[in-house]
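Note that this complex is displayed minus one protein chain, with the remaining chains in position.
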Amino acid sequence: METYMILLVGVFFSVAVYLFLSRHIIRILLGAAILGNAVNLLIFTSGRLTREVPPIIATGPTGTPETMANPLPQALILTAIVISFSFFAFLLVLTYRTYQELDTDDTDEMRFAEPRGQQMPPLEY
Amino acid sequence: MNTLIFRTIAPYLTSLMVLFSVFVLLRGHNEPGGGFIGGLIAASAFAIYGIAWGVSPVRRAIYFHPLGIAGFGLVLATFSGMLSIFFHAPFMTGLWGYVPIFEDEIPVSTVLFFDIGVYFVVVGAITSVALALEERSRD
Partner (left out) sequence: MASPDTSNTADLSVAMMTAPVELADWLVVAPVALCITFGAILMMLRKNTWLQAGASVVGLSLLVVACGALLAHVLLNGTVTMTMGRWLPPFGISFTVDILGASLTFVASVIALASGIFGANDVDMSGRRYGFYPFLFLMMAGVIGSFLTGDIFNLYVWFEVLLISSFGLLILGSEPRQIDGATKYAFLNLVATTLFLIATGYLYGIFGTLNMADIMRKAPEMGETAPLLTLTAMYFMAFGMKAAAFPVNFWLPASYHTPRIVVSAIFAGLLTKVGVYALLRVLIMLFPAEREVLGLVVAIVAVLTMVFGALGALAQTDYRRLLGYLVISGIGVMLAGIALASLTGLSGTIFYAVHSMIVMTALYLVCGLTARIAGGFSLAEPADIYRSHLPLAALTLMLLFAVSGLPPFSGFWPKAVLVKASLDVGEWWMAGAILLTGFLTTIAAGRVWILVYWRARQEAGDSDASPVRLKPMTDYLPVGILTALAVLLGVYPEPFLDMAQTAASQLIHPAAYIDSVFPAGGVE
């Protein structure tokens, strides 16, 4: 089961990287969303995938037994999902505003902060 | 999206979803649910109302600015974490009290208030994002 999940995570990562390499900001945004999911699945898988097992741990050895999924990664991705969700919401608004204000979604044409053909610094005093 | 059917249904749908979000919030301690998911349900309720009737009716209906609601939630969550200073316990310790209401004893905890704080933060923040997106698409 874990092997298939890892392959899926790999696919997610490659899709995310591919989308990130695009010039269009909307694709980068979709890449960011997929990247977040890829990481969450990665952490989820790292905590073992098992059937339902009662959460009972014998006294003595610390740590969860092999037959049981570790619950902490699931708590971690809960936090990570919340964060990546709020991030995505913010980036969505930002992308939308960018498209409206700058009238382009092509990063090559977004040169407002760093305009082309800037003046050279003064070469003499 | 302002068809007659949708416009007629939206207020009922919104009120039902807000009610359900409170239910989800309060059952969240021992069962699936909680502040975050409840807040998301409430925020989507406002978003639906906004889609049907426009943004300004939503703003009038919730009266406070969404970010103000988020700020209130943050204050509530922080103070419920700070309450443990009076009990010589570390920050964010869950403190429990039992309030007798009629025949029953209702357990009340700082954890509950923290979760209510989270609810308000999520409602405020996500509603403000959703309204910002809807507002722009109209003009």
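Note that the chains take the letters A and B in the order they are written out, and that residue 1 is the start of every chain.
Convention: a contact is a pair of C-beta atoms (placed from the backbone, for glycine too) under 8 Å apart; a residue touches a chain by one contact, two chains touch by 3 or more.
Everything quoted here is computed from the prediction, not taken from an experiment.
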Contacting the left-out chain in the complete assembly, out of B:Leu19, B:Ile85 or B:Ile106: B:Ile85
Applying the definition given at the start, please give the residues of subunit B touching the unseen chain. 29-30, 65, 67-68, 70-75, 78-79, 81-82, 85, 88-94, 96, 107, 109, 111
Residues on subunit A that touch the omitted chain in the whole complex? 20, 25, 28, 32, 35-36, 39, 42-43, 46-47, 62-63, 70, 72-73, 76, 79-80, 83, 86-87, 90-91, 94-95, 97-98, 101-102, 107, 110-114, 118-122, 125
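Criterion: only the chains that are shown with their structure count from here on.
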Per the touch rule, the subunit B residues reaching subunit A in their complex are 36, 125-126, 129, 132-133, 136
Complex contacts: residues of subunit A adjacent to subunit B: 82, 86, 89-90, 92-93, 96-97, 100
